[in-house]
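Just one protein chain is left out here, and the rest sit where they should.
By written order: A and B. Residues from 1 in each chain.
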Amino acid sequence: MASIQLDKIGKSFGAVDTIREIDLAIDDGEFVCLLGPSGCGKTTTLRMIAGLEQPSRGSIRIGGRDVTCAQPKDRNIGMVFQDYALYPHMTIADNIAYPLKVRGVAEATRHEKAREIAEVLHIGQLLDRLPAQISGGQQQRTSLARALVHPAAAFLFDEPLSNLDARMRVEARAFLHHLQRSRGMTAVYVTHDQAEAMALSTRIAVMCAGDIVQYAPPLEIYRRPATTFVAGFVGDPPMNLVAAQATRNGHDVALRGAGLQMAPIVSWPALDLALERSDRVTVGVRPEHLRITAGDVATNRLHGKLFANEAMGPESLVTLDLDGGVRVTARIFGDASLRIESDAAFAFDADRFTLFDAQGVRIPGAAEDPSN
Amino acid sequence: MSSRGAKVSSRTGVAFMTPAALLIGLFVVFPFFWIIAVSFSNRSLLGANALHPQFVGLKNYLDLFDPATFWGQGGFGPSLWLTIQFVVFSALCGQVLLGLVLAWISRELSPRAKSLLHGIVMLAWILPDVVVGFAWFAYLDRDAGTLNQLLRGLNFPAADFLIEHPFLTICMFNAWRGAAFSMMLFDAALQSIPPSYLETADVVGASSWQKLRDIVLPLIRGHIVTDLILITMWTFNVFTPFLLTAGGPSFESDILPIYTYRIAFKSFEFGKGAAIGVIVMLINLAFSLAYLRLAQRGLRKKGKAA
Partner (left out) sequence: MNRRKLVSRIVFSVCAALLGVAFALPLIWFVFAPFNAQADLDLALPKPPTLANFARVFANGAAVGALLNSLLQAFGTVLLVATTATLAAYALARTTLRGKRVIEYVLLLFSSVVSGSAAMVPIFLIVNALGLIDTQLAVILVFAGGLLPTAMFILRDFIASIPRGYEESALVAGASQWRAFVDVVVPVLRPGVTIAAVWAFVQVWGGFLIPFVLLRSEQRMPASVEIYSFYSQAGTPIVPLLAAYSVLYSLPVIALYWYVNRKYGFRFFGGIKS
């Protein structure tokens, strides 16, 4: 196992800067997810680590060794592809054993090793079949076995679960989690599914348009999203974001927006700094921090017309169209008997919201260390 | 669409290309340029002009188009005119129409009957040139050939087709020989039409002819144009009729490829033969440019739709 460092990595295709400048330090034994919407450059980043794509700028080290210009075969990595890339003309056993074959391991030994890892992944009974003769989930595990059969320095995954159906995806996710934590392998994992990233990672690197916008442990990202982009991407449903205007009144700041009503808050240095630049802010509230309120009793509230009320079993997702046209969703435990198009309001507690400045960057809270 | 990944390095690419490039360069590209050069010379097989051919400028071309001999017996003019007729009758009317009819008819047949019909038509297409040449030689024999036996049986007068109607014969022959390509192309095109389109027409009570005219033909227009261009180009260059009539009798089936062969390898006037070759290649160039443009337009359209 080894650490991975990306140092000022950039990639341009022609005149387009697909990756602008990425710094990423992955410790030995970490499970790092590259999370972001489609087209933001996750796969490109992963392929540069694998050596399948040559970076235009910067350098890459694996286990301390500079591999920026090394061939893929000289990087000692295991990789699982989105479409599995199993060789259709080889049996499952030969597929799994291929990394050993190219390293000149004798046939008996490599089939023994392939069998061992196949047993771990519960595909031991399929070794003589061809890839076309096994199910999607089994193919996924075969490609995992092929990556794991050789003790690589690091393992790379490009959306390995996205071709599975929903139930198998959750199952495979837990399995991967268990495997990585128990073996302590270094893994880089690309996904656009924030739930997968939350469940698997020790740290998540959230990417947006060729940049890493936040690199932190999952709960940190969830609790303190660095930007409105991260806030709107992580969580299901994601954080509600409502534009507001700040008015100072001595130490107090009043926040007002269409459909938003809040009690004045006591300012702190970081907020002061932000408001000096602009009085426009964004208020973010997680859906689970909203509750249905009646009348005008709550001081911090969002009000509008009920758009949808979806009962999911243990919870309900209630969506309002705010007066300003923004749509917000609350996650209500138990069910809410509300009629479509009727007036409704959500309340939230004074310590349960996040503020972002006019550029969409989070304003650190009063109690936080501002260096965070 | 991005072309990403697993890039073979340019040096490997060059190494991989080299053997093919040598062969193509030597036997496709080089002939192309040499033929142009030779067409400006008085090169011949034997004699002084074989070793030291002289530059004669446009003489070969001027000779070809010399008004005094252009329309003469065995001249360039009649051959060109004959070739145009040959393309129009045997390719455009013959192969394309036959192919369309065959594809349309076989849609209504049972799978067995369809594969039998296709098998017979394909056989005419895949058999080697000399075998079909011999088959037609036997088929058309004045006294015993199958066709004349049949005609006599039906109380028609027998004829020596190769002598009496050489042009008609090579037209029939070429239509018969090549219809399979159009048939298969149109068959594929017809299969790409969603059945629901035709069923909708069935529901409103359209006849078979109306379906063909109003729905099918507009939908497979692209295939038809592709077919027309390819078939025209191939027929324009086909040498096989040589095996039936050798261009005769008295040049009545002297289409351009045979004419070229005769000038170059019977009279050994390489310069003049090359000049004809250049003209033929220019005509081919026009067709293939048209085809490429069309193919690219088709691709772009497909890309947009996807």
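Quick note on the criterion: contacts are C-beta pairs under 8 Å (C-beta built on N, C-alpha and C of every residue); 3 or more make two chains touch, one makes a residue touch a chain.
If you're wondering where the values come from, they're calculated on a predicted model, not measured in any experiment.
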item	value
Chains on display which the left-out chain touches in the complete complex	A, B
Sole contact to the chain not displayed, among B:84, B:113 or B:217	B:113
Contact residue for the chain not shown (choose from B:101, B:163, B:201 or B:294)	B:101
Full-complex contact with the absent chain, from A:102, A:174, A:312 or A:366	A:102
Those residues of chain A which, in the complete complex, touch the missing chain	50-52, 71-73, 75-79, 81-85, 87-89, 98-99, 102-103, 143, 146, 150, 156
Missing-partner contacts on chain B, residue numbers	4-10, 12-14, 16-17, 19-21, 23-24, 26-32, 34-35, 38, 43, 98, 101-102, 105-106, 108-109, 113, 116-117, 120-139, 141, 143-147, 149-150, 176, 179, 181, 184-185, 188, 205, 207-208, 230, 233-234, 237, 239-240, 243, 246, 256-257, 260-261, 264-265, 270, 273-274, 276-278, 280-281, 284-285, 287-289, 291-292
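Throughout what follows, only the chains that are shown with their structure count from here on.
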item	value
Centre-to-centre distance between chain B and chain A (centres being mean Cα positions), rounded to whole Å	60
